[in-house]
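I have placed the structure first, in the form of structure tokens, so that the comments after it can refer back to it.
Of the protein chains in this complex, all but one are displayed in their positions.
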Amino acid sequence: MSAVPVDVAALRAWIGAFAADVAEHQEELTRLDSAIGDADHGANLARGMRAVVAALDSEKPSTAGALLKRTGMTLVSTVGGASGPLYGTFFLRMGTAAGEVETLDAAAFGAALRAGVGGIVARGKAELGDKTMYDALAPAADAYDAAGDDLGAALRAASEAADRGRDATVPLQARKGRASYLGERSVGHQDPGATSSALLLAAAARTLG
Amino acid sequence: MSAVPVDVAALRAWIGAFAADVAEHQEELTRLDSAIGDADHGANLARGMRAVVAALDSEKPSTAGALLKRTGMTLVSTVGGASGPLYGTFFLRMGTAAGEVETLDAAAFGAALRAGVGGIVARGKAELGDKTMYDALAPAADAYDAAGDDLGAALRAASEAADRGRDATVPLQARKGRASYLGERSVGHQDPGATSSALLLAAAARTLG
Amino acid sequence: MKKLINDPADVVSEALLGIAAAHPDLGVDHQNKVVYRADAPVRGKVGLISGGGSGHEPLHGGFVGPGMLDAACAGEVFTSPVPDQVVAATRLADGGAGVLHIVKNYTGDVMNFEMAAELVTAETGVEVVSVVVDDDVAVQDSLYTAGRRGVGTTVLLEKITGAAADEGRDLAAVADVARRVDAAGRSMGMALTSCTVPAAGQPTFDLPEGEMEIGIGIHGEPGRKRVPVAPAKDIAEMLVEPILSDLDFTGGEGVLAFVNGMGGTPLLELYLMYNEVAKLLAKAGVTVVRSLVGPYITSLEMAGCSVTLLKLDDELVRLWDAPVSTPGLRWGR
Partner (left out) sequence: MKKLINDPADVVSEALLGIAAAHPDLGVDHQNKVVYRADAPVRGKVGLISGGGSGHEPLHGGFVGPGMLDAACAGEVFTSPVPDQVVAATRLADGGAGVLHIVKNYTGDVMNFEMAAELVTAETGVEVVSVVVDDDVAVQDSLYTAGRRGVGTTVLLEKITGAAADEGRDLAAVADVARRVDAAGRSMGMALTSCTVPAAGQPTFDLPEGEMEIGIGIHGEPGRKRVPVAPAKDIAEMLVEPILSDLDFTGGEGVLAFVNGMGGTPLLELYLMYNEVAKLLAKAGVTVVRSLVGPYITSLEMAGCSVTLLKLDDELVRLWDAPVSTPGLRWGR
């Protein structure tokens, strides 16, 4: 296990890094959503993460739970579309699982991550292979758990699993969300939500590990 | 003076030749009207001349006056826009001037032509240099009169004058019709109506001379 | 060319079949391409007709009905109707009190309506008065043009004059209202794209990404000048400024502000433009008391808009508010 557990500052760094990555990849996310959706995933998530950064800057939450819940509530209130409630619920459930503490050890972070992913399933009813963000997040949570108690290693494993899950969405035919309307035409395109989820895990590996 | 005066069959051949030329040049007329107008001169005149040919085929008028007036009335009833009343009036006045006769000699044809051009002025109030069909027709009537009493020579002179008049519209700024709305931007474009009028005189030189 | 059509030559006649099928309150003379109130002529009421080239829908056929036009004739796309059509429409609209011809100021329209008026009066004795609409400030009204084009004010004039006819006024009085509206209205339009006349098969002009035309009419024609694409607030200024410098719109009962879509611009953008126009008018001290936003006098699928301001007095406000029941404008019944 890493020497330093995840504290509020680290979580704040994670969220900030994710916001920066989303801004950087906004066009790519929108391009992916143009092919099998409605061309708004990049703008939606960028708008939401800008609002999250602003909210955290002004409120400066002092516990992991408060920070994660504020993130989730802000996403719910600013993103809209499918990804707003889904990412919003993810962070809200993470925050609830984390609780009003100042640090999370590797196990606690893993439990929070697992709870967040559970929230996405509760909201969106996605199953593995439906070609959604769940296809990146579920393997990430599994890999994290399987990696043992070294936080850095676990996060790297999670991020790599998320990348593989994202890539694995390409050949799939979508069964959830807007892409499902395309039927067979959704095959051959990478899912935008799985792509942003892989960014989220990569930012975690960079900032928390 | 040519041996053969203009008879009803020759007039019918003229109209037929003009109809064929308009059909052949329909796209060019529309392209010219796209630049400084509303992209319908080719379709308008082609529709009208098809109707004229059909009307003459079914009615078979037996005098010069009847044939020219039927042509004019049909144009008025089928073309619309600016060119419908103008070409319609042209032929109506020509027919009235020609009268209920079976042949026209060079002088009578010239007088009818002059009357037709007068009709265009009466309807449209165009002056020379306004960048309209009148810029082709007026010099044509003048050249016809100046050429003396050889019908063939007079028609050739008229056709050449019409061509020159048409070409001379290019540098002009339009002061009548739709092209006038463009102000200086009408400069550098050939007038569509002057172009169709030059076709009319060319057909006359070919079929009546 | 991508259009929901069959043979380009049949566009107008087939659209009229659709209008007839969709609107039981309207009759259509398919031979003459005239749309009329199914209950026309209305005895004792001055008949109102208009017409012009097709491609400007809902103008004019969509403004036929109680409180507005009695009949409208549809020419080919962007081509004024022929006299026979105008004669047919005049006969359908004649309820014994004479017929007003509302003519947009284009050479072709003016000549064809003129010939028709001569013909129908000679044939039937019906009294015809013509009013020409010429409200487009993009065109210099001088000896060197065919005069100002008739554009946005036409819609407002048909509505207001229709209400005046509904009140039972005589032909001279109705024509007088029409002339007052024309004198009080000014318009200016712009295009982000050209449009394609079905029979021509390709766009009337090329308008590259990054450029727009200012001072266009409603026939897909190029405008007065081509300039770089600008934000909506600057476009609003390019449209409003020439209108305000042409006529004083302060005072009176205020104005009717009309932001019209050229056919291909979404309503979302038209409302955004209306906001910009409203702000400019407020700044100029012009009071807006009525408004209209939407595609009412269009140029096929052209993207762009026009702004029309109409100076109102008490009477014009009352006539604007009077009930109207047409496919294009409807309220009060």
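A, B and C label the chains in the order they appear, each numbered from 1.
What we mean here is this: contacts are C-beta pairs under 8 Å (C-beta built on N, C-alpha and C of every residue); 3 or more make two chains touch, one makes a residue touch a chain.
Note that the coordinates shown come from a computational prediction; the quantities given were computed from them, not determined experimentally.
Participant: Identify the visible chains that the left-out chain touches across the whole complex.
Facilitator: A, C
Participant: Can you work out which residue in C:14, C:118, C:248 or C:313 touches the chain that's missing from view?
Facilitator: C:14
Participant: Using the touch definition from the top, which of C:85, C:154 or C:265 touches the missing chain?
Facilitator: Going through C:85, C:154 or C:265 one by one, C:265 is the residue touching the chain not shown.
Participant: Residue-wise, where is chain A in contact with the chain that is not depicted?
Facilitator: 30, 34-40, 42-44, 47, 76-86, 123-124, 173, 175-178, 180-183, 185
Participant: Provide the residue numbers of chain C that touch the chain removed from this figure.
Facilitator: Counting over the whole complex, chain C touches the hidden chain at residues 2-7, 11-12, 14-19, 21-22, 54-55, 57-58, 62, 77, 192-193, 209, 212, 229, 231-233, 235, 263-275, 278, 288, 291, 293, 295, 298, 300-301, 303-305, 325, 330-333.
We take it that only the chains that are shown with their structure count from here on.
Participant: Viewed as a graph of touching chains, is the assembly arranged as a line, ring, star, complete set, or other?
Facilitator: Topology of the interface graph: other, matching no listed pattern.
Participant: I'd like the Å distance between the centres of chain A and chain B, where a centre is the mean of that chain's Cα atoms.
Facilitator: Distance between chain centres, rounded to whole Å: 75 Å.
Participant: Rounded to the nearest whole Å, what is the centre-to-centre distance of chain B and chain C, using the mean of the C-alpha atoms as each centre?
Facilitator: From the centre of chain B to the centre of chain C is 32 Å.
Participant: Roughly how far is chain A from chain C, centre to centre by C-alpha average, rounded to an integer in Å?
Facilitator: 54
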